[in-house]
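For this view, one protein chain was removed and the others were kept in their places.
Take a look at chain A:
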């Protein structure tokens, strides 16, 4: 039972001051085992804050990140799942499922987490699952101003993943969940 927090596109301090207080009250240290961040934090203080939640932190570079040392993409294995991380501004057209699927096959991962669009989405295709946690602060994006703060918490347990989606809609936190099971047959082999 591994809890993985996926979030990104906070754009602190340029486009947002901080995470919504309701989100902050829920994110307490000691519950989460891993944090994966799609990018665009943008400053080091945000990274320090995330480090206090969980020492195992993975970040990829977003186009506005001030720390240039983050990698473009990252892969990690948690339990039975391989996760891939990328900000997503590199994948054109932005947010396009087929292009992202290509990236997923390139990275050879079961779950690909990308951002940049500031909209939560969760797609499934033959090669795996693509999750976009949206923007945790609700910062405006290059595409739209109408953004709800959201982030994603994944509960990885064996071959099953339960994805909890936390969204702040009209000032209230709404939680949904998505069940995803990895069948051994869907493990893609390198062609």
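What we mean here is this: a residue touches a chain if its C-beta (ideal position, glycine included) is under 8 Å from a C-beta of that chain, and two chains touch if they have at least 3 such contacts; residues count from 1.
Methods note: contacts and distances are computed from a predicted model.
*Asks:* Per UniProt, what's the omitted chain called: "Phosphatidylinositol glycan anchor biosynthesis class U protein-like", "Protein YIPF", "Trafficking protein particle complex subunit" or "Rab-GAP TBC domain-containing protein"?
*Replies:* This omitted chain is identified in its UniProt record as "Rab-GAP TBC domain-containing protein".
*Asks:* Can you tell me which of A:64, A:94 or A:123 touches the chain that was removed from the display?
*Replies:* In the full complex, the listed residue that touches the missing chain is A:123.
*Asks:* What does the interface between chain A and the hidden chain look like in terms of residue numbers?
*Replies:* Residues touching the hidden chain, for chain A, are 1, 3, 25-28, 30-31, 97, 121-126, 129, 153, 155, 157, 160, 162, 164-166, 175-181.
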